[in-house]
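Okay, handing you the structure first.
With one protein chain withheld, the remaining protein chains of the complex are depicted in position.
Every chain is named by a letter (A and B) in the order it is written, and numbering of its residues begins at 1.
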Amino acid sequence: MKTLGYYPGCSLRGGGIELDLSVRALARAAGVELREIEDWNCCGASAAHSLDHALAVALPYRVLALAESQGLSEVLAPCAACFSRLKGTGVRLSRSPELSRRMHELVERPYRGSVSILNINEFVAALLAGGLSEKLTRKLGLKAVAYYGCLLSRGQDIVTNDDAEDPKGMEAAIRAAGCEVLPWNSSNECCGGGFSMSKTGSVLDLSQAVLDEARAAGADLVVTGCPMCHSNLDMRQLELLKRRRIPGAMPILYLSELLGLAAGLEPAALGLDRHFIGSRGLVRGGA
Amino acid sequence: MARIGVFICHCGENIGRTVDCPGVAAAAAKMPGVVLSVDYKYMCSDPGQGMIRKAIEEKKLTGVVVGACSPRMHERTFRAAAAEAGLNPYLLEMANLREHCSWVHSDKAAATQKAIDLVRVMVAKARRDRPLRPIRVPVEPTAMVVGGGIAGIQAALDIAGGGKKVILVERGPSIGGHMARLSETFPTLDCSQCILTPRMVEAASHPNITLMTYSEVDSVEGFVGNFTVTIRRKARYVDPDKCTGCGDCFNKCPLKKIPNEFDAGLGTRRAIYVPFPQAVPNKPVIDAAHCTMLLKGKCGLCAKVCPRGAIDYQDKDRLEKVKVGAVVLATGFQLWDHSAYGEYGGGRLQDVIDGFAFERLASASGPTGGRIQRPSDAKVPKTVVFLQCCGSRDDKAGKKYCSKICCMYTAKHAMLYRHKVHEGRAVVFYMDVRAAGKGYEEFVRRAIEADGAEYVRGRVSRITRRADGTLLVRGADTLAGRPVTIEADLVVLADAVVPRSGSEKLAQLFGVGYDGDGFYSEAHPKLRPVETAAAGVFLAGACQAPKDIPDSVAQASASAAKVLGLFAKPELEREPIIARVNRTSCVHCRACIHACPYGAAKDFDVLDRAGKVVRTTADVNEGLCQGCGTCASVCRSHSVDLDGFTDEQIHAELNALL
Partner (left out) sequence: MSSSREHPLAQAVREEAGVVLSECYQCGKCTAGCPMARYMDISPNQVMRLAQAGDGDAMERLLSCEALWYCAGCLTCAQRCPRKLDPAAVMDVLREMAHRRGKVPAAARKVRAFHEAFLAAVEFGGRMEEIPLVLRYKLKSLDLLGDAGLAPLMLARRKLPLLPHAIRGRGEVRRIFEKCRKRTRP
């Protein structure tokens, strides 16, 4: 059985728990063991990045150093923000021996640069190539739009397997789940990111724009791989509905949830019952 | 006994800043054979040349070394001065103290030492110079112009008007180029076809001009005054001598949906076609990539309806050799492919078009008869957004340079649109408005003030298409410091100007240089703007850099003047730097004959008095030899030497360095 390092990140222990549940369930179904990095810490997210650029590198550095010392050469970071921070740090370290030296001194752990970081799209693609396709027996028959947001589409030398202006990394997986992928305009637009609490108005505007585009494209649901996008599009959708800024609810599913459903896994085991916007209408047995 | 004079030039501060010129002159004074060594601020100036002339006469110099700029710059100048003073010009040598020394070094002491070394090398060479006489070769007084756009047409007409023969070679089926596609022209809004088509007809009917359309240059041999160019006359499948241009064939051709390149893909043509009704020659060709008769042997309708029997499906490409004395390259430009911009739809949005497509929409002879409409649904757009600098001034996804013509044609587009759609909105996103031409700034102001074009200073970040077909253009108004979103029906991208496809290959055939973007290199950016490094090959129009019509026409006339100047004398003087074979030591191994890239080395029969062949050696044809020295380097018996660069001289130069 194949083993893969696993960095859930803070979100996946709280608001983004559905991503954790569905990724683990999908890995189990595909016969892949996820080995969580022991004693991992927060990657610093946009907070460290906003206030202290040394901290923004030091926190991911510790994670990379731990993974290396635990013999993990490939690590899945399903959260798009964690992925971007961890891989981005790895790229910067590989380019600057000076930065590596400073970080070694600061964090007091060595890191040789042996860890590669996978995002959820790359992970799902690898599972499909490794035999998961044959286990996707339920054809869901939905019309989906793929939402990459910022951190699964952009970042030079970070998102290396996709086109920043026309990302396609989820499409094969969505089709493998028996869904149609609709063309739309917001696949790589920003939802407002980390301003959910501190500048809620901007998140509502930007998320509404994404939801409007999804509806205009004729989508039944939005598929995403980012817990921040999910929170903004799912939880903040309540507010948009309440203020009648959008005409109806739009379910937001993680890519791993969609694949889990297609593999016949229980919706609750994938965390579907924990979304704010129900998906019961979409799938028989959905929450 | 050699009497060498050394003249060290400061080139203002160009050399003097980095090289101690008086020090170099002092050091040179001690070199063997040197009888005079001086330095001066500007050796190329009249007093500077006077110093050289005076010294030759007074000091009875047998050789001169000028330590100055590159010989490419001023060797001719100084040799002419030497000749005036009665010294054979080939006894003057130049040491390049500027490009090879002062411009590339900063350490003054080391640069000065290097300058002394460079002078010593040339002194050693000059001591072994022999007087040479220029070679005279006859000039073929026929010019070839490659490219039948406005630049090529103008150059051909001017040369023909000067009484010389011209062969005008055009790759496409008709001359006229891009200008034939334009609606109206800035800054006067003349109808493009109205001013161009008379020129096209004149070119076709001029007794001195031979038109070769649907033809390409295949290979080039020879040199200035004596080029032999092989032209590929591509198969037209229509005999132009029989064809009357009646049009029965293309009216009957069943393949109606082929996108017409002339209309930027907005209109259609048949498989047998003339690109546009005013084409010159107005005779169709068959597009072999689409014609079912040529592809599958089925159809043959055009041959059936042709009243003159002009259709010939068996037609083949023919190669035709012509002899010409000079060449004008006028291969023009094309637009950069904006599909590299994923954020502008990656070429997938139908209503995001380029400038030529807009020209065809605005043109009375275009596919819509001059009605401005969207390609997707033929709706008249209520808002048109124009984006300048699309691919220009972008060294990440596009081109570094400014394409020069887009500011003006975009202003014209906005103006034409507002003239045709009075209630419409024309929004122009620009970074800078570069309107530095006669009447240009006034024209742009008119577009804004009289015709209501809305100019917004900023680039556009993204273009998306809503389900209803509206294009959302997200740009910036940097002057107001805010993002702006325009809902548009049509977007026109002012794509960068790039050289025509295939222009690099053509440059290689003629030995013409080109820059990193593929534009042809002129011999000097200021003083020789129409010449190239290849003697007898001149440039006209946008193949050299982005140019508008007035600039292209001006350069075309300038190149015609250069050609006529070249043809003014029946013979041409050539540098006598040619190879010579020592027939006594030649063993006739023929290595040089095989190696010569110009076919100048060949067999030579040595005859006795009775005219009987005694033996055969190699020999070099003076007219063909380009002085490259390949023969000298392959000769195993050391029987070939290059005048002006003899083995003895090269060895002396090397020894002077050791």
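A few notes on this one:
One rule holds for everything that comes next: a contact is a pair of C-beta atoms (placed from the backbone, for glycine too) under 8 Å apart; a residue touches a chain by one contact, two chains touch by 3 or more.
Owing to the predicted nature of the structure, the values given are computational and were not obtained by experimental measurement.
Among A:50, A:114 or A:161, only A:50 touches the chain left out of the display.
Only one residue in the set B:482, B:612 or B:636 touches the chain that does not appear here, and it is B:482.
Among A:169, A:193 or A:260, only A:193 touches the chain that is left out of the view. Checked against the hidden chain, the listed residues A:4, A:107, A:214 or A:240 yield one contact partner: A:107.
Of the options B:457, B:583 or B:602, the residue whose C-beta touches the omitted chain is B:457. Interface residues of chain A facing the missing partner chain: 10-11, 13-15, 17, 39-42, 44-55, 58-59, 62, 106-108, 150-151, 154-156, 164-165, 189-190, 192-195, 197-202, 206, 235, 238, 273-276. Looking at chain B, the residues touching the absent chain are 343, 389, 393-398, 431, 457-462, 474-478, 481-484.
Please note the rule applied: only the chains that are shown with their structure count from here on.
Residues of chain A touching chain B in their complex: 163-166, 185, 216-217.
By the touch criterion given at the top, residues 341-343, 346, 464-467, 472 of chain B touch chain A in their complex.
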